[in-house]
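Note that one protein chain of the assembly has been removed; the remaining protein chains are unaltered in position.
Right, subunit A next:
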């Protein structure tokens, strides 16, 4: 008996190992979507109460009192969950999680719509569709979703430079300001591939989402010169400015507007939209193909577009929304930073980050590694 004991455990281990391999093979299939949507899954839903709302967005991106109002008016509950990146959101969707309303950025909205992952949205079901698509013709037929067939725009924002006016004075209004000697060692760039490469591209007069390796080499060389002046890559732009670690930082307009709420004296800060051009982005509402309650999701979008709710949300998150009548609210909010405003002309300049081919995306990824790791 006794001499057999060690071999038997070894066999058991081997068997367990084989089981594990099998398990891995089965789990591996999870990477593929279990079911592909058919025409019925993608048909536009009617706006009606068909259950609680399963909401999936960045944390703190809607005023909580708006949720309360929605729950009270329609007698449903809002089940909230949050993502911390677009990639994280899409990974959850692909893994088969079901949500009623999601908030992808333009680039991701295009990918999801093209991939057949979004339900169509019937504009006639939304009471105030005209306030959005009529007042902002750009969004009536945006590049990321022809005819806005699957999305309704939620926010629009741009990328510029935030700085400490009390320490640096006025800037020249160009991306070159990041090379300012007075700020050397206290400059942050966003920890975001597209934003950093896009800034370099604009400074050199190239396409903002270029995937050309010659262009990317030029951008990498340009940014290698900026690197010794940087303190770091961080997307926490407003905290860096507030706590004094940054004198200057690449920043999203909405974050700078939100900073105004936190700052004791807003006049010590500045925000500029550089003249070479500023990347523009927008987040939108979308309903995934497997949403359990698409009707409630339609009602929610409708509710969010009511003027009083738009006002509350703008004041809560600091991002402008392309809804007629909300412009004054936002202008008042960002009075110290007029360049935070996103106009129709800004949208028409069309400096959105676009999806590239796989090779282009890989080239951008390699360039980003070189910019970041030096």
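The rule we apply is simple: a residue touches a chain if its C-beta (ideal position, glycine included) is under 8 Å from a C-beta of that chain, and two chains touch if they have at least 3 such contacts; residues count from 1.
Just so we're on the same page, contacts and distances are computed from a predicted model.
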Field: Protein that the absent chain corresponds to, by UniProt name, given "Sarcosine oxidase subunit beta", "RNHCP domain-containing protein", "ABC transporter permease" or "Glycine--tRNA ligase alpha subunit"
entry: "ABC transporter permease"
Statement: Out of A:80, A:94, A:125 or A:174, only one touches the absent chain, namely A:94
Task: Check the options A:44, A:173 or A:232 and report the residue that touches the missing chain.
output: A:232
- request: Write the list of subunit A residues that the hidden chain touches.
  value: 1-2, 5, 8-9, 12-13, 16-17, 19-21, 23-24, 27-28, 31-32, 85, 87-88, 90, 94, 111-112, 114-115, 117, 185, 192-193, 227, 230-233, 243-245, 358, 361-362, 365-366, 368-370, 372-374
